[in-house]
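Apart from one protein chain that is not included, each protein chain of the complex appears where it belongs.
And then chain A:
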């Protein structure tokens, strides 16, 4: 409750201060804003970005149109490269960033790193669940793990919709002591389609992308990668409850501006995002999608990103 109230207060002050601030610094979007989504349409990053765009529009937080543009591929690298290449100093561009855009450069040395953009705000943390198709014989993660351990190495196929999912699968595989086979798709949506079609046996993904299918009972969630169960999914036990020692794994999602953008524009976008995360619509969205609130801005966000970088490198066995 405490952080919420504090951010509500900050919002109040921000609203009062902003008109003066904007005039003093003299920056406002000068043309329609391009909201770059470095992931395919229909995935978690895409849904989130489109909800933020709707809130910005509904609440008239920005005086111009905000247009989402998908630049999918390469675990976010294509979109990040696009921002780094074509929008380097453009203050009318914002980009959706998340754990994947941080992990990709760790795995692929020539991919563009987060240092080429300027992180503005963290807006949420999502959790990970282990999903199987509704007709799978495995009712629990423990049963699934036992079967995976008994099967030959790399014979259990996991669909992944991005590098973060791959990391979650790595964490899970390490915890149960089995070598799992990962098939990479462009988005969580494509991985879901492959699961529904029976082309992969399991997917570790965010509740966000699977809620529709969960409600229709087309897929089944059999384990949660955090300490507590979800209020909305009370029947799904955590990994720890099932005796699987998988590390907790969460993914941050935030917003950045291009690296060459000046302080005035960065401050403008920070204010906009402060307002977005304080809206009722945003809170409702987080609740509907079983995600955690975690607003962080400026230095706090930067420090958080540094800690994540260390964690990811440790998990992936790639120290800096």
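As a convention for this text, contacts are C-beta pairs under 8 Å (C-beta built on N, C-alpha and C of every residue); 3 or more make two chains touch, one makes a residue touch a chain; residues count from 1.
To be clear about the criterion, contacts and distances are computed from a predicted model.
Novice: Would you kindly match the missing chain to its UniProt protein name, picking from "WD40-like beta propeller repeat protein", "STAS domain-containing protein", "Transporter" or "ABC-2 type transport system permease protein"?
Specialist: Missing chain, per its UniProt entry: "Transporter".
Novice: Which residue from A:143, A:218, A:233 or A:315 sits in contact with the chain not drawn here?
Specialist: Final answer for the missing-chain contact: A:218.
Novice: Please identify which residue in A:144, A:185, A:249 or A:312 touches the non-displayed chain.
Specialist: Of these options, the touching residue for the absent chain is A:185.
Novice: Looking at the full complex, which residue from A:28, A:140 or A:193 touches the chain that isn't shown here?
Specialist: With A:28, A:140 or A:193 as choices, the missing chain is touched by A:193.
Novice: Return the single residue from A:67, A:115 or A:228 that touches the missing chain.
Specialist: A:67
Novice: I need the residue numbers on chain A that touch the omitted chain, in ascending order.
Specialist: Touching the missing chain: residues 40-42, 46-47, 50-51, 53-54, 57-58, 65-69, 71, 73-78, 81-82, 84-86, 104, 107-108, 110-111, 154, 157, 181-186, 189-190, 192-194, 196-200, 211-213, 215-216, 218.
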